[in-house]
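For this view, one protein chain was removed and the others were kept in their places.
A and B label the chains in the order they appear, each numbered from 1.
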Amino acid sequence: MATDGKVAGKDTRATPGSFGAGEARRGLATEPPRPPPVRAPESELDAPLSSKRMIVNLGPSHPAMHGVTRAVVELDGEMIVEMKLDIGFLHRGFEKSCENVTWTQVFPYTDRLNYVSSIMNNVGFALAVEKLCRLDVPERAKYLRVATSEIHRICDHLTLIAAMGMELGAMTVFLYCIEARDHLWDRLAELCGARLTSNYARIGGVARDAPDGWVEKTVRSLERTRELLDEVDGLLTRNRIFMDRTIGTGPVTREDAIDLGFTGPCLRASGVPYDIRKAAPYLVYDRLDFDVPVGSNGDNFDRYLMRVEECRQSMRILEQCWKQMEPGEIVVADFKYALPPKPLVYGTIEGVMAHFKLIMEGIKVPAGEAYSYTEAANGELGFYVVSDGGGRPYKLGLRAPGWPMLAALPHMTKGYLLSDLVPTFDSINMIGGEVEQ
Amino acid sequence: MASEIDVIPALTTRRDEAQGWLEGIVSKGLGWARKYSLFQYPFVTACCGMEYMTVASARYDLDRFGAALPRFSPRQADLLMVVGTVNCKQAPILQRVYEQMAEPKWVIAFGVCASSGGFYDNYATVQGIDRIVPVDVYIPGCPPRPEQVLDGIILLQKKIQDQQHKLIAPSLPVIGQAPGRP
Partner (left out) sequence: MAKAVIDALVARFPDAVYDPYVGVGGDDCAFVQRDRIDEVARFLKTDPAMRFDLAPYITAVDYLGQDPRFEVVYNLLSLANNVRIRLRVKVPEADPVVKSVTPVWRGADWFERYCFDMYGLRFTGHPDLRRLFMYDEFVGHPLRKDYPLRGRQPLVPEREVHDLFRGPGPATRD
């Protein structure tokens, strides 16, 4: 935040009527990020008493609903000197399970990776397999995939804002964001059948078409979501307490972010303007007009602002999708990959045979390997798929977007206070399902 | 006292009824108090946690049932809600949290992964938390709809009401006793 908004000694950026509105900007928020101090006292008489370092275990059963991670921190007073992460408490054997089911049966497993934005996982996996099969999906399916992905991106960012607000004490923000998320989930339940784990994409298209009137209802739900998002923005973005706790904490420099493998909003908060939707457009993103927010400091406040702005840009994308979407097919017309329509299954021999083979043996994907990368809510979601020509995946590797950020958490919090760990852990959006597969 | 308290018997003799009349009143009163003031320990691991957040929020309000306040210390909680998948690495922690809770305590298996392992039948997942702790109510669903969760809470409240509560508990199980006791 470069500009210093002081007018007549009052801080214009603080919430009116709050503590900060009537006084000059406090030093804490304008200081550059503190270097990890080994404080040298001015004189021996002022030196603090030497104390033992305390090792505290922030155990796997977290009060913050973020998934299970054990963080062992070594504290010098309140300052984190060393931090070690122990993960694996939610490892559910995603890759091994997927090697034992057919290609279409993998979709529910991919849902539960990043469970707040499931459709993006589905679409990522579908794109990887379609790359191997050399399939091109019909237009309406592409628009439906993009639209539902953006709705789930908004849900993911709302969940992050809710959790971040709640853990810093703003319970109201949590309730408002969950309300907004519920509106969107109701629309998605009408479309996909499930609120959370959508299982919507299929190899060759999407599972089902939008019901009548769904687009209009979703437009109204999005208006309500926009109202709630504006309300939450007003509550948090210029809130003195929120700003003090998140500006300057958990900073990551640009070089460090790239070296540690960050992608997505966390990388853009550190100043690198890389978004896969712009750099290597997939589906219909090259026909849509949207902006990509980029931050400057790479601290928690910037990561939070990325998400709020990306919600607004997603709503912009959705408006264009509704205008550009035409009625049409939702799945490729090739019965080697897509289930034939029921009249053909009940009426013709070819339909019955195609249906039987697809259900019993699975889609036969040509042998080879492919890596597909999409811009999930958290960063680059990569699926590395190896096929041996059969109906089951030979290997399904997942590049979880939250993984590098979680691995870099000790680097981000060393030298900062224990209470700075909380907003940092929130803003990297570690979702247990994807990080621990 | 998950599944360990005797339920009030359906058929009683007149002598039993005469002896147990005051105890019955006390038991009903304690049951009423305990069922409407559940302090939950949300042992949240995975996707069901998102539905747990929704159940605790404004639309499907858990506060109406008296079960709003999560207590993040096992000593202060009496309802252990195991939300989401428990895998083999997490199992000792779940067991330790369950043993640290004080009597009376109840366990809800929230979601199909906690009830039976879900569709993760592989090397990493415990096939249902009832292999580790005794469970009172199973709420299936992947994830269960919030209405289903509220139904499970109401079932648990009925169960609590029907259990036999005493003011001075007779012989409590000892914490630290070997697990797997029936």
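Heads up, the rule we're going with is that a contact is a pair of C-beta atoms (placed from the backbone, for glycine too) under 8 Å apart; a residue touches a chain by one contact, two chains touch by 3 or more.
Values in this document were obtained by computation on a predicted structure and should not be read as measured data.
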Residue among B:Thr54, B:Ser116 or B:Gln157 touching the omitted chain: B:Ser116
Which of A:Ala269, A:Ala408 or A:Ile428 contacts the chain that the document leaves out: A:Ala408
Which of A:Val219, A:Ala279 or A:Ala333 contacts the chain that the document leaves out: A:Ala279
Which residue of A:Pro138, A:Pro341 or A:Gly368 touches the chain not shown here: A:Gly368
Contact set of chain A toward the excluded chain (per top definition): 87-88, 91, 93, 95-97, 100, 131-132, 134, 258-263, 272, 274, 279-280, 368-371, 373, 380, 382, 384, 386, 394-395, 397, 399, 403-404, 407-408, 436-437
Positions on chain B where the hidden chain makes contact: 88-89, 91-92, 95, 116, 121-124, 126-128, 130-132, 134, 179-180
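One rule holds in what follows: only the chains that are shown with their structure count from here on.
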Rounded Å distance between chain A and chain B, as computed from the means of their C-alpha atoms: 32
Residue numbers on chain B that touch chain A, as the complex places them: 42-47, 49-54, 57-59, 72, 84-85, 87, 89-90, 93, 97, 119-125, 142-143, 145
Chain A residues touching chain B - in the complex, by the definition given at the top: 59-63, 65, 67-68, 88-93, 96-97, 108-109, 112, 115-116, 159, 162, 174-175, 178-179, 181-182, 195-197, 432-433
